[in-house]
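== chain A ==
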Amino acid sequence: MTVLLELKNTSVFYGKVRATSSVSISVPEGQIITLIGSNGAGKSTTLRMISGLERPQEGDVLFEGQSILSLPPEKITGIGIAHVPEGRRVFSQMTVMENLEMGAYLRSESKEMARNLDLVFSHFPRLKERVGQYAGTMSGGEQQMLAMGRALMSNPKLILMDEPTLGLSPIMCQEIAGIIKEINGNGRTIVLVEQNARLALALAHYGYVLDTGEVVIEGAADKLRENGDIQKTYLGLD
Partner candidate 1 sequence: MLKFNLSNHLLVGSLVVIVFFVVAPNLVSAYRLELLTIFLINVILAQSYRLMATTGDWTLCHYILMGVGAYATGVLAKMAGLPFYVVMPMACVVTAFVSLLFAIPLSRTLGFAFFIASFALGEFVRHVWLKFHYPFGGARGINGIPKLEIGQGGEWYFIDFWDSQNFYYFTLIFTILALMILFRIDRSRLGNAWKSIYSDRELSESIGIDVAKSRIMVFCVSGFLAGLAGSLLAYQIGSIDPHNFEMVEMVYLIIWCVVGGVKTFWGPLIGVLSMSVVFELTRPLAEWRPALFGLILILFLVLLPGGLETLPARIRAMLNKTSKQREAG
Partner candidate 2 sequence: MGVDTIVQTFTNALVLGSIYAMVAVGLAIAFGVMQMANFAHGELFMAGSYVVFTLYTLVGIPFLIAVILAFPIVAAIGMVFERLIFRPTRGNVLAGFMATAGAGFILQVLVGQQWGVGLMRSIQTPYPGSTEILGAAISYQRLLIFPATVVMVSGLWYFLTRVKHGKALRACAQDPEAAVLQGISLNKMTSLAMLLSGGFAGVGGALMAPIIPVTPYMGHTFAVTAFIIVIVGGMASIEGAVIAAFILGFIHTIVTTMYDSVTATMVGVFFMALVLIVKPTGLMGRVKV
């Protein structure tokens, strides 16, 4: 199995404050990898570092075997890493269609664009009905779909998703979860960050548990689900 993305002992600081320390993660092609952990554990920081929004002071990030540390974030998008940020961050004063076009900013050749658009609409038929609507007027779940659709528009090899189900109704969570599975089924690799560990471990192949910036446990998702510590701490079971 080829490794698509690899983090080697990465540490990120905000000023003098250490947010993550010596995080090593390996993401095999075609899988869903999840990072779970409580609030402030460093999950978002790790994703932001992968997409170049934060720079690690230590360690290295390899994508397809090459270090991407020297690339600015917009170039990292260009090499096939899409990031669905925490809180969705859709362009609220732009229409659904415009948001999707922005996702395809680097892939705007019309044939490819049409193909990606079809793909997005096949995953999210709801977006198709609303192409002219302003993103800011949509519900949280719809905005999440838009954010994911926008990421797909760049036809990425790897998608980073930061808490896609945060603040959504249970039904909407399920729907989003199904779509994540679907997207992965189409051969796309996903790094999924979730506080909802139960859902994340149900979706993922392999998981890492972060605590105060460090990887404390890692393992196959079904093993982690059976792990007593994790059940206690993250799954709310006794």
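Candidates were picked such that all candidates are chains of the complex that A comes from, given by their letters.
Going forward, a residue touches a chain if its C-beta (ideal position, glycine included) is under 8 Å from a C-beta of that chain, and two chains touch if they have at least 3 such contacts; residues count from 1.
Since we're looking at a predicted model, the values are computed, not measured.
> Would you mind pointing out which option among 1 or 2 touches chain A in this complex?
Candidate in contact with chain A: 2, the rest do not touch it.
> So in the complex, the part of chain A that touches candidate 2 is made up of which residues?
That would be residues 51, 53, 72-75, 77-78, 82-83, 85, 89-94, 98, 101-103, 105-106, 108, 150, 154 of chain A.
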